[in-house]
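Every protein chain but one is kept in place in this view of the complex.
This part shows subunit A:
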Amino acid sequence: MSSPQVTSAATTAGSSGDDVPPRRRGRTSRPDASHARSYGPGFIAKLVLMAVVDALGVYVVWSAWTQDSYGILAVSLALLVAANWVYFTRRALALKYILPGLGFLLVFQIFVVAYTGYVAFTNYGTGHNGTKDQAVEALLVQNERRVEGSPSLPLTVVEDGGTLGFAVVGEDGAVTAGTAEQPLSAQDDATVQDGRATEVPGYAVVDREQILERQDEVTDLRVPVSDDPEDGSIRTTDARTGYVYTSVLEYDAASDTITDTSTGVTYTPNDDGQFEAADGSTLAVGWRVPVGFDNFVTAFSDGRYAQPFLKILVWTFVFAIGSVVTTFLLGLFLAIVFNDTRLRGRRVYRTLMILPYAVPGFLAALLWSGLLNTRFGYVNQVLLGGAEIPWLTDPFLAKLSVLAVNLWLGFPYMFLICTGALQSLPSDVMEAARIDGAGRWRTWRSITLPLLLVATAPLLISSFAFNFNNFTLIYMLTGGGPRFADASVPLGHTDILISMVYSISGVDGSATKDFGLASALSIVIFVIVGGISALAFRSTRKFEEIN
């Protein structure tokens, strides 16, 4: 056996030793027998797959390079190299099987969780969206004003593959055209009629009707005059005449300050990621800076958030524990009732009873939100004869309704696992108990129940963790409402932590975005859920399975 062939994977395999050594011996003596060397269909398939992966990978790396996204560049390059190494080496046998899943896991789970941790310590959100350079650029653009006394330029709205642009006729009669991304450039071949460009090669002239349709886009469009932002840009308000706009703000890179040329006020950067004047006023656009534990402090002690946060935290626990307990008790009760082989039609009962489990959760929650509607819902109108009970709008009743709906959704699952556990109880222990003279109640309490709990405990923990984050149910059933009367933030009595995070993050575009605070709250949930499951799994010795 040649030593270079002994890989780290193979070395460890040798110790427990059963599958790899014979193969490696085969390889050394007959190299052509190796999978990688036999040009069978498997090898061709691998080559084709790797070619596709490489092509995509190179494309991603190249676009990352052109976009100056060096983080993405590094990660995609690393993944690409790893993939090629793993699949074209004879080493790393196990990695050949793990890598695809591992890649996705690293990027879309481990990275995002770590990134949540990072964002939690920044002020990322509305007004603090990007880097300082981006903030400066945005400030300059946003504060553009028409240059006093600048000439009005005849303007034509043009389009380049869906991207709007302007073609303007300068004072000297020369036509220039460009888009938001591309500064104005001379268009010598353009046709000019009545002092206005009517045809520009490379662009399509947009007709009047379309301009009306895309009015907002046209008035928002700014076409830079040149590569230098100081030169300003062309804008229009009527799609017929354009003016040169330049920013009233001026950024001085040397002193790192912004000066408002119209008022003369100088703004200097502060620790919160904003430009601040001497009188304390700040410019609207800031940038992302680390803020330490500020977000956590806000969550626990800020007047606006602390009270709702505590209420929501308590309710989240009540909801998660209550859900597990109620569904488990009902499921267990039904499992015991139907665990009698003499009962006819057991399968029919079982099939009909587990129907709620087979209905997607979001449909069930939406359906119940209609059934429980105060004025028109089936429950009030028909079952309660026209009563107007505010099932989803009264703070207490809404909580009760959430638990009740979750009971409907969740009991079939518990019924199934309890039935499974009951049926797999060892019959010899039961028999021994009977021979020892234990009564039915005694057997149940001392043997059945403990064994059942041991068997179902891991699933109960998973169920707790699931309900702790049961966003769909809460959001679809009550939307977190009814709102807290005293809070200025959009939170309500049935909000659980995850729906609170959702509201605060503003990712759905309905509120101001506060990614920092939202991530900090996510971290709190991670700690709670992770801590509880770790404790619980440790006590159920799940870790031992690894051996």
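Annotations for the structure displayed:
In the analysis below, a residue touches a chain if its C-beta (ideal position, glycine included) is under 8 Å from a C-beta of that chain, and two chains touch if they have at least 3 such contacts; residues count from 1.
Just so we're on the same page, contacts and distances are computed from a predicted model.
Taking the options "Acyl carrier protein", "Sugar ABC transporter permease", "RsbRD N-terminal domain-containing protein" or "NADH-quinone oxidoreductase subunit J" in turn, only "Sugar ABC transporter permease" matches the UniProt protein name of the chain that is not displayed.
Touch with the chain omitted from the figure is made, among A:Pro151, A:Gly202 or A:Gly370, by A:Gly370. From the options A:Leu47, A:Val81, A:Leu105 or A:Ile321, the residue with contact to the unseen chain in the full assembly is A:Leu105.
Hidden from this view is one chain, which touches subunit A at 8-9, 11-13, 15-20, 22-23, 26, 33-35, 42, 59-60, 63-64, 67, 69, 71-72, 93-98, 100-102, 104-105, 107-113, 115-116, 119, 124, 334, 337-338, 340-343, 345, 349, 351-364, 366-371, 373, 376-378, 381-382, 408, 412-413, 416-417, 419-421, 424, 434, 440, 454-459, 465, 469, 471-472, 475-476, 479, 498, 501-502, 505, 507-508, 515, 518-519, 522, 525-526, 529-530, 533-534, 537, 542-543, 545-546.
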